[in-house]
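Only a single protein chain was left out; the remaining protein chains are all shown in position.
To keep things simple, chains are lettered A and B as they appear, and every chain counts its residues starting from 1.
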Amino acid sequence: MPSSEAGTDLKVVGKRLPRVDARERVTGEAIYPADLALPGMAYARILRSPLAHARIRRIDTSRAAGLKGVLAIVTAADFPELPVGATIPMGETGYDMWMVAQLNMARGKVLWVGQPVAAVAAVDPHIAEAALALIAVDYEPLAPVLDIAAAIAPDAPVLHEHVLTKGVEPHPRAPSNVCSRTVIARGDAARALEQAPATARLSVKVDTAHQGYLEPPVVVAQVDANGFATVWASTQGQFTAELMTARMLGMPLSQIRVVPLEVGGAFGGKIAIHGEAVAVRLAQLCRRPVKLVLTREEVLQGGTGPAAAARIDIAVGADREGRLLAIDGTYRLDAGGLPGLSPSLVMQASAALYQCPNLNLQGFDVVTNKPRTEAYRGPGGIQAAFAMEQAMDALCQRLDLDPLEFRKRNASVTGSTMPIGTPFPTIGLTSVLDRVGRHPCWTDALPKGRFPRGRGLAIGYWRGTSMTSAGHITVAGDGRPMVTMGPVDISGTRTTMAQVVAEEFGLSIGDVHVHTGDSKSVGYSDGAAGSRVARTTTAALVEACRDALSQLRLRAAEKLQCAPDQLDYAGGTFRARQPGGPAIGLSELMQATLADGAIVGRGVSTKLPLGVEIGAHVCDVEVDTDTGLVTVLRYTAFQDVGRALNPAAVEGQVEGSVVQGLGWALTEGYDYGPDGRLRNASLLDYRMPTALDVPKIECVIIETPVPNVPYGVRGVGEVPIVPPAAAVANAIARATGVRMTHMPMTPERVLRALQEIR
Amino acid sequence: MQDFSYERPDSVEAAVAAMRDGEARALAGGTDLIAQLREGRRRAGRIVDLKWVPALTSIAALPDSGVLIGAAVSLSAVAQHAAVAADYPAVAQSARLIGSVQIQNRASLGGNICNAAPSADAVPALICHGARARVAGADGQREMAVEALFEGPGRTALEFGEILISILLPPPEPRSAATYLRFTPRREMDIAVAGVGTWLRLAVGGAVAAARVVLASVGPVPLRALSAETALIGEKPSPALFQEAGRLAAGDARPISDTRGSADYRRSLVAVLTRRALADCCARLDGRMEAL
Partner (left out) sequence: MKTLLMCTVNGEERTVLADTRDTLLELLRDRLGLTGTKEGCSNGNCGTCTVLVDGEPVCACLVLAQEAPGRDVMTIEALSAGGTLHPVQQALVEFGGTQCGFCTPGIALSAKALLDRNPHPSEPEIRHAIAGNLCRCTGYGKIVDAIAAVAARTQGR
């Protein structure tokens, strides 16, 4: 049996193989929810709040209901009211269901422009759209708070009467827009900073950005004659979606099934439901299948949650040799209209890679009358790195110390104390930094150009999560493994899991069929998020393979008339150990034992030891000092992936994630007007990078396996978005002497910063 | 979207007849109109598809030089036409900046003009070349300078029931060249934050005999930067001259602040783009200028 600890004799795992599902993508045959057309299907649209903050006095749907072709209309009144504090299980911490319900249908109050207030199902999309205009909502406008500063001001209007700031002593009694205060500290950072021979301070502002997936969320819901609901969704987690949908509807879990279809990009933005429960309720009311569609404008303007804006202050101090003495950080994250965004992971991530005796990190999440934020690849990481990695770089400049050398001098290693006090598991930061130092991207001189050029370095860390992943393997009549995996594939995991199972079975990848189960056909699995799927599903499926193979072994032993432990298995065949002994292949074995019942190997992984992610990025830029335009000339991302199950898949994750980071670094940012409405709610003015805006991203893979987990795999997909903004900012600083403190670093902001130092 | 009827006239006369009332909207490439209809920014009861009128879809070099471009010819076809590329590279250059390949395969000069966005990228180069517009209406046809068409954001001088049929690029003058440069945060897809078209004609001795500096996105209509033009005339081209012209052009600009840029930033860009465009014109003229 191939060992998952084996290094060099792997035959399928570690190979650069094409995706098993690439063909249907290049032919357009891959099915996303928008592609479904069910007989009698109705079309639904959502009515959204035009105001950033208001009480809903009354909703009059009568005129809309009278429009010919309108089949059903719902508001919050059509859903049970959930109490504050209602949660659904998710991983170790659960997920705020009261918040999810508000995200999907406002109750009593609207908290951002674009929050849903009603939904209509009609016989065709034009009628659905026309009906929206006929729903009359009587709002009592309230003063909105549109940024962190306004939200924490003493007389700020309070969004939620029930929110009392957590983590503050004595416990407050008056409600606040500050939902929580988190502190991570050790030593005495204030004194150490005061006494440090060299210090650097930076305060940054980061604008809201969106995950920018190309597929707007679409949900199709159908309720059968017995009231059983099926939901087809573009979702990161069919079980999470099912839990949320059932809870919002007040429906038993046994009455609903969520089928995950292809996902046209998610990146954290499709963990919460956006319309699933609404679509089911409409389907129940009109007794037809319902397709609920979000337009791109809705996606951007409050229909789905973008990533958090932030204000972060960092101060760092070091001795004259560049050894860190203190890090002080204040992290303020803009949660949007609903609470539930903890800054803790972000705070830890920004400081974790540095050995530093004195830390004082304080984090706040603040609600504002803007779309409720959701996760976006290592949520909070890129914002925090923009501050921290620039502060470190400024410190290097002050000490005239090479930034790579500085990182090496202060690098956390296996066993170093993490900010929360626990020791670091096995990590390879030093290996990563060594590779940077030996690579041409670092050793090549920066070629001269028409305008100033600079090179920036930034490192990044993301912890990721494990949670639960399940899967099972049945063996087909021809002996081939058929895998049903629980976690949704948003990063190429159907392919990498096919590789793992092929490796375990000693077969080729073409012999393995992989499929994602729906919420009733596979074991419970948490959503695809937190860089957890490849690692944990590997563990679950390795267990499932061993289970299946041991069942097969028993059958083979019976057929070959020998003891099970006298059989060897390799490459699809069981062979009796004695020379010339009998053998039987999987196909023959299955055919001979069809009447003995199915072979089903099961596996589950829960709370797998973490495979934390570490990356170091090097970026060369040219700054047009007349216009402020920044061109990224060269970009190299170094990342420790533990073991690359498939180098092409790893590179794809890294390259895509880096380009997302470059987009937020340079051109992507929400532009809110004074009324809380987005002024750039289109892909014309919400500027994501095109193929002409970025160079080829080079990805260098380092492998420091995680001990004691199958194949030693680490998470991959989140950390690459963490360093880019800082890497670009550090390069700009080296090129021009300017420290950019507002992200995105648009040409106008760069030019203004240049003009200020002239 | 409001419902509409759709017509395909096959002659100028039929097209004019179809445009007879306020319900009608002309459709060439549709890249502005269809987006606007969908967003409710424009309404149409009757859509008149001009792409089946031969006069509007032909493009031809004229016998004594000059090019006649049908108003509905795609920007791609304009940019690829041999005579345009050879004699009016600024027009080809502008056409290639708008939107993306997909947009350029549909959008037209006529549409870019008649949509009359202050940021219209095809317009400055046309004005620089002294392009003439031919307009047809119920009372017959008339001709005017393209420059005279713009009355305000989204508004042209076209009367009720008139359509733009064609754009004439007059024969290029000797010792002249034009350039259009614009600034966008991304290298494709964006609307210009500012754009500058420049045209220079040099006298035999090398001094500037005539100049046009046309600004996009910094006023309600494409603007002639007259003080910049005045400063150029009679002078020998030099970096210092172009720097000064840029400074003056920035003063002539009347930008607003919006989501794409502040007024101050736009003024800065006008100065830079004017200077660079003028240098580029000289480079095209084989004047011994450094392109900076």
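Here, a contact is a pair of C-beta atoms (placed from the backbone, for glycine too) under 8 Å apart; a residue touches a chain by one contact, two chains touch by 3 or more.
Note that the structure is predicted; figures quoted are calculated from it, not measured.
Touch with the chain that is not drawn comes from one residue among A:K11, A:R201, A:R296 or A:R398, which is A:R296.
Contact with the omitted chain, checked across A:D78, A:E242 or A:E262, is made by A:E262. Contact with the chain not shown here comes from a single listed residue; of A:G212, A:P289, A:P403 or A:G464, that residue is A:G212.
Only one of the listed residues, A:V290, A:L395 or A:V659, touches the absent chain: A:V659. Set against the missing chain, the residues A:A30, A:L253 or A:V600 yield one that touches it, A:A30. Although one chain is not drawn, its touching partners on chain B can still be listed: residues 1, 3-6, 27, 29-31, 34-35, 38-39, 47, 49, 51-52, 76, 99-103, 105-106, 187-189. For chain A, the residues in touch with the chain missing from this view are 18-19, 21-32, 34-35, 37, 124, 126, 211-216, 262-265, 267, 295-296, 490-492, 648-649, 651-652, 655-660, 682-684, 688, 690-692, 694, 696-697.
By our rule, only the chains that are shown with their structure count from here on.
Centre to centre, using the average C-alpha position, chain A and chain B are separated by 44 Å.
Residues 126, 450, 626-627, 629, 666-667, 671, 679-680, 684-685, 687, 689-690, 692-693, 746-748, 751-752 of chain A are the ones touching chain B in the complex. Residues 1, 100, 183, 185-191, 193, 258-262, 265, 268-269, 272, 292 of chain B are the ones touching chain A in the complex.
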